[in-house]
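Note that one protein chain is taken out, while the other chains of the complex remain in position.
Right, subunit A next:
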Amino acid sequence: MKTQKNISKVLLYTLLIAGVICSIGPFYWMVIGASHTSGEIFKVPPNFLPGSELWTNLKNLDESIGILKVLGNSLTITLIYTALALMICSASGYAFAKFKFKGRDAIFFVLLLAIMIPYHVTLIPLFKMMAALGWINTYQAVILPNLAYPFAIFLMRQNMKALPDSLLEAARVDGAGEFKIFFTIVLPTMKPSLAAVAIFLFMFQWNNFLWPLVILNEQDMYTLPVALSSLIGLSKVDYGQLMMGTAISTLPIMIFFLLLQRQFISGMLGSSVKE
C-alpha cells in the first residue's frame, strides 16, 4: 500500500513538473533570446544561458519601432481604458446585482448574448464609424468600443451579489443618498473584486491586437502588439530584437500578475475558489 502510494506520488509529480517545464519554458526561452543575436538564437545546439546582446537588441528595437513611444501608447491606452471600463462595468454590475428594475433581465440577457458574438462582426462598421468621425489613429478609437465589456459586467454582477442587502438598507435608513452608498459603501467593500476585474481589463487591453491593428496605421500610434507584428513583416527579421520586444510586452504583465495572482484568479471565478 505504501509503495503504491509512493509510485503514484512520483508519477503525479513527474506529470506536473513536465507540465510546468512546458508552460514556463517558452518564457525562459524568450528572456534568453532577448539577450542574443539572431545567429545565436538559431545556433545548434541551442544556447540555454543569457547572452551579452541585451543592450544592442534594445537599441535596435528602439531604432526600428521607437520602443518608448510604443510603450507609452500601450500604457496610456490601457490605463485610461482600465479606469473607465472599471467604473462603467462596476456601476452596471451593481445595478444588475442589487436592484430590481424594468427591463433588467432583458438587458442582462442581451449583454450575455454579446459574449457569444464574434468580435469580427463589429469590425467593419466600427472602422467605418471611426473613419467618418476622423478618429483613425487616435487613442479614443482604440479605447471606446470595448468600454462596456459584457464579461466584466458579468463578473462584477456575480461578485456584487455577495454584498448583504441589509448593509445597503441600513445606509438608506440613515439617509445616505444612492450615489453616496455606491461610492462610500459598495465600492470600498468590493475592492478585491474590483482589483480582479481591473487586472482582467488591463490584460485584455494590453494584449488586444486585432482592433488596434485595424484602426492604427501610423507607426507613431502603434501599440506594442501591433508594433511587434510590424517587425515580422520586414524582409529581414532581426530575431534578437523581436525577442526583446516580446519580453518587454510580456514581463511587466507577468510581474503584475504574479503580485496580484490570488485576487485575479479568484475574481475571475466569481470568488468561488477556496484555498
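The rule is simple: contacts are C-beta pairs under 8 Å (C-beta built on N, C-alpha and C of every residue); 3 or more make two chains touch, one makes a residue touch a chain; residues count from 1.
Everything that follows uses one rule, which is that contacts and distances are computed from a predicted model.
In the listed set "TrkA-N domain protein", "Anti-sigma regulatory factor", "Aspartate carbamoyltransferase" or "Sugar ABC transporter permease", the entry agreeing with the UniProt name of the missing subunit chain is "Sugar ABC transporter permease". Across A:I80, A:I107 or A:L187, the single residue that touches the chain missing here is A:I107. Only one of A:T56, A:N137 or A:N207 touches the chain withheld from this view, namely A:N207. Checked against the full complex, the one of A:L54, A:I80 or A:L123 touching the unshown chain is A:L123.
The chain that is not drawn here is touched, among residues A:A95, A:A198 or A:L216, by A:A95. Looking at subunit A, the residues touching the absent chain are 5, 8-9, 12-13, 15-16, 19-20, 22-24, 26-27, 29-30, 33, 41-46, 88-89, 91-92, 94-96, 99, 101, 104, 107, 110-111, 114, 116-129, 144-148, 150, 153, 172, 175, 177-179, 182, 203, 206-207, 209-210, 214, 224-225, 228-229, 232, 239, 242-243, 245-246, 249-250, 253-254, 257-258, 261, 265, 268-269, 272-275.
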